[in-house]
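All protein chains but one are shown in place.
After this line comes chain A, so read on.
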Amino acid sequence: MLINRYLRQFAYLCSGLCLVHANVLAQGNPADIEATNELLPLSWEELTELEVSSLARQEQTVKDSPAAAFVITSEDIRRSGATSLPEVLRMVPGMNVAKINAWNWAVSARGFNDLYANKLQVMIDGRSIYDPLISGVYWGQQNPSLPDIERIEVLRGPSGSLWGANAVNGTINIITRSARDTQGGLLNAGGGTEERGFGGIRYGQKLSESTFLRGTISTMVRDASIDLAGRQDTHDTGDTETANFRLDSQLSAQDKLMVEANVSRYRLGGYYIGKTSTTAPLWQNDDFGRDGVTGSLQGNWSHRTDSGHDWRLNMAFTQTEWQLAVNRMSRSHYDLDFQHTLPAIIDNHKLMWGVNYQNISDSFDNTLTLGFEPEQLTQHNVGVFLQDQIGLTDDLTLTLGNRVEHFTFTGWETEPNARLLWTPNKQHSLWAAVSRAVVLPNRAQHSIRLFKQIPDTNRFFEAKANPDMLTENLLAYELGWRWQVSTSLDIDSALFYNIYDRMQGTKFTSVTYNNPTYGNIKQATVANYRQVDSYGLELAVNYRVNHDWRLQASYSANQFSVNYDKNQPWFRDPLTEEHFNPQHNLSLRSLYNLTSEIELDAWARYVDELYIDRRSIPAYISLDLRLGWHPHKNLELSISGQNLLDDQHPEFSDVLYIPVASQIQRGYLAQISWHF
């Protein structure tokens, strides 16, 4: 009887509550209404790409992150008409991107740009693709098929506590599409005056209700560029072939597995280098090129427990083999990462920690011209990080993080950071951060021996590495403000002040006199000689005029103050020179749907003047146009013109040794893509 009465009471109470609940729902709660409102300005293409629910983990949106972040979507990539990764990065405020020749790029964030720029961490699906030899990316060796990329997340500024050493001036994470989202076939092909020919075929297959597989093979052939005098071809033709496989499986409600394999082969010309010889002629110029193969295998397993713990295990193995006329390298790179995100056990605290281990084992075939000592070396690097995100009040979040790492080259390092995010309302969010980050000396700085003729003379010099190189250290102060002016207009701005200590510099240290073969040999050595301060501003504006027209602008300004003894006999060295970076960068993009079948896109860029080795690279304005047409449901045709405003212009110059700088020529290209 009693139980019966309780049950009745229970039913009564519950139905009452549920009624209240249903009423609230019928009116729609303000947060849901707001979320719906935010979806309305999106273009049809953007809307149809959105996922209904992000399954396992709650992904932090750019809007919530207390850092200078920018996301390039697959739609941005498609409509840029770009055929390579660095081109796409030009739309990000604060990124410095300059093309050196058909296969070589200088890419950096917040200055210090060079072919050997060493302050940027770059990953594909979490696997680092930056090269431990130079702490930079050989962009010509990384040619993922662009239609396979879902988005590119770019963080400017240090994020060493999350991503480790070398995530100093920025971190780029390239995220490829899941095999689940790439079912069926895709054929894309194109060609033009500079991009001679490129194409790929992708096919995705459902293996079971929860397991998907896809494979892509792609290739690319590029034309040579023209030299700085505008007369001679720089022999930088070449081709790459890439095969990529990705498997995605939802093993259970809690477990997700991703396995990816990639093999890329490249034959890249334009390495106008020379060979030093013990017999006459002592020095011989030639363009030998670089041939190589890079293969990688990676696996990512994530598990979410019922109690809300997220575990993630990531393993990656990369094997790289290449040869130049003056050296040959073989390297195995093994990475193991584990990460654990805890549920909010203590009020308002979100804890995350992780460990990582890296093993890099390389071997070189040294020559008189170029060598790395010792010829074989294995590095073991281990790290551990901890991050706590503390909700101080409803609108104030403090994130504290630190990473401690041990490196074979420099021993223990630490990369702490503190970030504060204030979101007073839906329209505004402000953040501030203080962080420390370190640049690890790379294998080249640690081990290189370069013996060559000084250009335009018959004297020789020898550049020697410094096994005692220390890390370059950065202390960074950042401020950011995001303003959602209306549902169709948003502005994102960031200010930074960076203090770099112990930056590398190379100077002539001595002369070895009266060598019987080479005469007097100048000796140069690299060490942590310099201090540099830099500050700057970055601005990104997004405006959706209507569903068919979107405008995007980005602007950045940079200033440097370099502190070092100018009377020393410095070897020309880009990495700390204020002149190497344009003071102003501007990019304006317009994405316009003329009709529902025809797209007209324009992209204009302004890059300020810069000097390399006291030689001016003039400021330039370039313009790209693209016309896209969808004559059929599964077919897209497009023509694009790149760098339309002049026949050719230089964007950068190399300083050190290997590739020859070229001018970037006007190019036209046509593309077709067909889904089947």
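Simple rule for what comes next: a residue touches a chain if its C-beta (ideal position, glycine included) is under 8 Å from a C-beta of that chain, and two chains touch if they have at least 3 such contacts; residues count from 1.
In this text, contacts and distances are computed from a predicted model.
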### Query
Of the options "Nickel transport system permease protein", "YfiR family protein", "Phosphocarrier protein HPr" or "Fatty acid hydroxylase superfamily protein", which is the UniProt protein name for the chain that has been left out of view?
"YfiR family protein"
### Summary
Among the options A:Asp181, A:Asp223 or A:Asp291, the absent chain makes contact with A:Asp181
### Task
Can you work out which residue in A:Leu47, A:Ala253, A:Val485 or A:Leu645 touches the chain that's missing from view?
A:Leu47
### Option touching the unshown chain, where A:Asn37, A:Thr305 or A:Ser486 are the choices
A:Asn37
### Summary
For chain A, residues touching the missing partner are 6, 9-10, 13-14, 17-18, 21, 25-28, 32-33, 35-37, 39-40, 42, 44, 47-53, 55, 180-181, 183, 546-547, 593, 596-597, 630, 633-634
